[in-house]
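Quick one: this structure, given as structure tokens, is what I'll be asking you about.
All protein chains but one are shown at their positions in the complex.
Up next is subunit A:
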Amino acid sequence: SPQVVWDMLGNRQFCSYKITTKTQNFCRNEYNLTGLCNRSSCPLANSQYATIREEKGRCYLYMKTIERAPFPRRLWERVLLSKNYEKALEEIDENLIYWPRFIRHKCKQRFTKITQYLIRIRKLTLKRQRKLVPLRRKIERREKRREEKALVAAQLDNAIEKELLERLKQDTYGDIYNFPIHAFDKALQQQDAESESESDAEKEEEDEDADKREFVEADDSDLSDFEDMDKLETSSEEEREEEDEEKVSHSRSKGKTPLKGPARRKRPYIEIEYEEEAEPATKSKAA
């Protein structure tokens, strides 16, 4: 009758435990010894069969004999094996004495495999284990958006520049950076230069008068005014050139100018308007 069973299920008709793949057939039956679908390892097609199964870290030997075939409830007999590896092998031997070689051999092999993976489990639980935390998509998206908006709101470059200038003002850098010209004087100089560069004579006069007016009220001498005016007009070009060179040499002497292009552009527009001849001269000199 087991032969009949095999003829029906194993070979020809449908067996629900059988899984076919390209190269092999597997058996999903939990009492299967090897896991493959063979004539000799099918628990349904052999009336005398044995397996090793483990439960909660302990291994049991399951046996099935012909005598109990009509009693499905009592079909599988279960024997607890000892924890000691060699002793358990002996127990398998004495339980399966007079059983076919194939089943004995495969049982012992399976038992070995099972003990090995149990040992591995115990070792791994002692080490640290990776905890997989699932990501919540909505939250991830929310955080990402908030981060982007915070980045925009932060305006990091400006903040850093401001902080650095603050530190410069509060003298944390000591004497390393010498900007000897005080901010006020520099502004005044720039203002003077601007006023001179503009070609409108009226504006020139106006500005100069405005400056001079303040000056005059302090000094009260007209002659000196005229002298100054002359000096300024004639030496204005030289002054500007000098200023140019100074500025260029200043920034060059610092070492690396990070942004050369914008630096040139950002300097006061004074230079661009007048004296295109002077510019290439300064460039060649500095280079």
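Note that a contact is a pair of C-beta atoms (placed from the backbone, for glycine too) under 8 Å apart; a residue touches a chain by one contact, two chains touch by 3 or more; residues count from 1.
Here is the rule we go by: contacts and distances are computed from a predicted model.
Colleague: One chain of this complex is missing from the view, so tell me which of "Auxin-responsive protein", "Palmitoyltransferase", "ER membrane protein complex subunit 1" or "Ribosome production factor 1" is its UniProt name.
Modeller: Hidden chain identified via UniProt as "Ribosome production factor 1".
Colleague: Among A:56, A:73, A:101 or A:128, which one is in touch with the chain left out?
Modeller: Considering the complete complex, A:128 is the one touching the chain left out.
Colleague: When the complex is taken as a whole, what residues of subunit A touch the one chain not shown?
Modeller: These residues of subunit A touch the chain that is not shown: 127-128, 139, 142-144, 146-147, 149-151, 153-154, 156-157, 159-161, 163-165, 167-168, 173-174, 176-177, 179, 183, 186, 251, 254-259, 263, 266.
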